[in-house]
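Removed: one protein chain of the complex. Kept in place: all other protein chains.
Now for chain A:
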Amino acid sequence: MGSTSTKIKLRTSDQKVFEVEKAVAVQSQTIKYIYENGCPDSVIHVHSVSGDILSKILDYCKKHVNSAAGKEDISPEELYEWDANFVKVDQNTLFDLILAANCLKIESLLDLTCQTVANMIKGKRPEEIRTTFNIKNDYTIEAEEAVRRENKWAFDMLGGVGTMVIEELADDTMSKCVTNTKSRVCVIAANQIVMMRSISKLANKKSIDVYKQPQNPTTPRIKESVKQRNVGTGFIELFFHFKCKM
């Protein structure tokens, strides 16, 4: 019996027992530690993970072990695709996977799930994030203001950091440009500097988005390439390059 066929038993929180190859199980650093320092013969308890989640996790570990060892003929792109499909699960499962990967210390799975959540957060407003994850807003108005105030400097620093709405940009004119700080904006369209305009504060606009042609309500906001140059305290020249609406 070579060590390659050693099996490890894992018992989950709902009393299911899984028997897996050692190579697959020790993808989890926690299990590896216990196996090497504790009781190799009896069953390892994984209290915090349920049977369904553990079975999914073991699928993941098996796939990655096999592909790394060359047992399965799978290219990096295919593995990447497989991973992408692996995390297309409902939120319950995703949440459980994250916590389980964290406590079992399976680094690649934790990276994968964290990336998934990160992509679900990026580009959204707080309200939208709350809807996506079904989170209740427990901020008081004062507390929320405090967070915004502590970072007020960032609102003043647009360009590459913030986002700008430029609606209805026709070929030679810029009809509306709204921001809540003082900035001068150079809009370059078709290699011609069309307009420089200083922009003053406008109430109630907290974020400003650049829409790229064609504008489609379902596509997410896309930020065009933006270059920024400081031309003195408080003024930033912003160069946008994007196609004009005609």
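As a working rule, a residue touches a chain if its C-beta (ideal position, glycine included) is under 8 Å from a C-beta of that chain, and two chains touch if they have at least 3 such contacts; residues count from 1.
In this text, contacts and distances are computed from a predicted model.
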{"item": "UniProt protein name of the chain not shown, from \"Importin subunit alpha\", \"Spermatogenesis-defective protein 39 homolog\", \"Serine/threonine-protein phosphatase\" or \"F-box domain-containing protein\"", "value": "\"F-box domain-containing protein\""}
{"item": "Of A:V17, A:V43, A:A69 or A:I135, the residue in touch with the unshown chain", "value": "A:I135"}
{"item": "Interface residues of chain A (partner: the chain not displayed)", "value": "29-30, 33-34, 37-38, 46-48, 76-77, 80, 91-92, 94-96, 98-99, 102-103, 105, 110-111, 114-115, 117-118, 121-126, 129-130, 133-140, 142-144, 147-148, 150-151, 153-154, 157, 161-163, 188, 191, 207, 225, 227, 230, 233, 239, 241"}
